[in-house]
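Complex shown without one protein chain; remaining protein chains in place.
Here is chain A:
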Amino acid sequence: MPTNETPPTPRDARGPAAGGLPMDLPPPRPSPQPRDSAPWTPGTPPPGGPDRARSGAEDVAVRRVVGAAGAGGGVPGGVGALLVLADGRFPAGGHAHSGGAEAAVAAGRIRDAVSLEAFCRGRLHTAGLTAAGLAAAAAAGLDPLALDDAADARTPSPVLRATARRLGRQLMRAARAAWPSPELDALAAARPRGAHQPVVLGLTARAAALGPPDAAYAAGYEAVSGPATAAVRLLSLDPFDATAVLARLAPELDQVVARAADAARRALDEGAGALPAASAPLLDIAAEQHATWSVRLFAS
């Protein structure tokens, strides 16, 4: 997986996508050569990442505890843990949210598999990239409270802020059951009303001894799998078509993860400001409108 190069901004994400209009897609930053040139691979802890943000001894302690809790001979932080975390059946409340798909369906912006793909592509490169960056940074060991503030700054819609915090709290519940960790406990105590979901997701990946790219994969995949599942329910869309959409987007997910993980690495030195801040104004506006509907199938 190429992680050291910043992929070019996909042109189609700049066009009038059926879903969110990516207005604020930042140009690729000139990427300084990371100190560690070894690429991250999924299922491995970040090379040296957490040690810069915390004491190495504490990090080892966390991982040992996690390893002991996950006994059974498996490798902590292997791809197996990522599959558990990214499973659509992971009980963290996502099933009740459409990721903006319900509003887009009502507005006629999602009608079929083709328009679903355009919507998901737009969401992946905007809200998905931003969430993936936050998750990767949390997994890399950046201060989750600073990341929570950064998530607020990247979420202009009050409705989506509330949704992100509610989902963050629901994920926290599942995460603490699955991968008990002092870091999760600390964040839960500091944000009793819930931290932003991508931050909790990244910290959960960390508790599962996963690396920043893994966290970015979970966040980025969720950004498209949620709307795809919702479209199946809302439009009676052929589920095979919807799954094929996700498969076609997989290479772009890889690109988004590479950008997010690269940004997280830079954020360790430069702070949360180095993280992606791509937004989709139409998603924000539609979310605000959707919250006022009296009849709806999804919470967001």
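As a convention for this text, contacts are C-beta pairs under 8 Å (C-beta built on N, C-alpha and C of every residue); 3 or more make two chains touch, one makes a residue touch a chain; residues count from 1.
Here is the rule we go by: contacts and distances are computed from a predicted model.
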{"item": "Hidden chain of the complex, named as in its UniProt record, picked from \"Peptide/nickel transport system ATP-binding protein\", \"NADH-quinone oxidoreductase subunit N\", \"tRNA-specific 2-thiouridylase MnmA\" or \"Urease accessory protein UreG\"", "value": "\"Urease accessory protein UreG\""}
{"item": "Of A:91, A:239 or A:273, the one touching the omitted chain in the full complex", "value": "A:91"}
{"item": "Hidden partner chain, touching residue among A:230, A:258, A:274 or A:287", "value": "A:230"}
{"item": "Residue numbers in chain A that touch the chain omitted from display", "value": "61, 64-65, 68-69, 71, 89, 91-98, 166, 169-171, 173-174, 176-177, 180-182, 185, 230, 233-234, 294-299"}
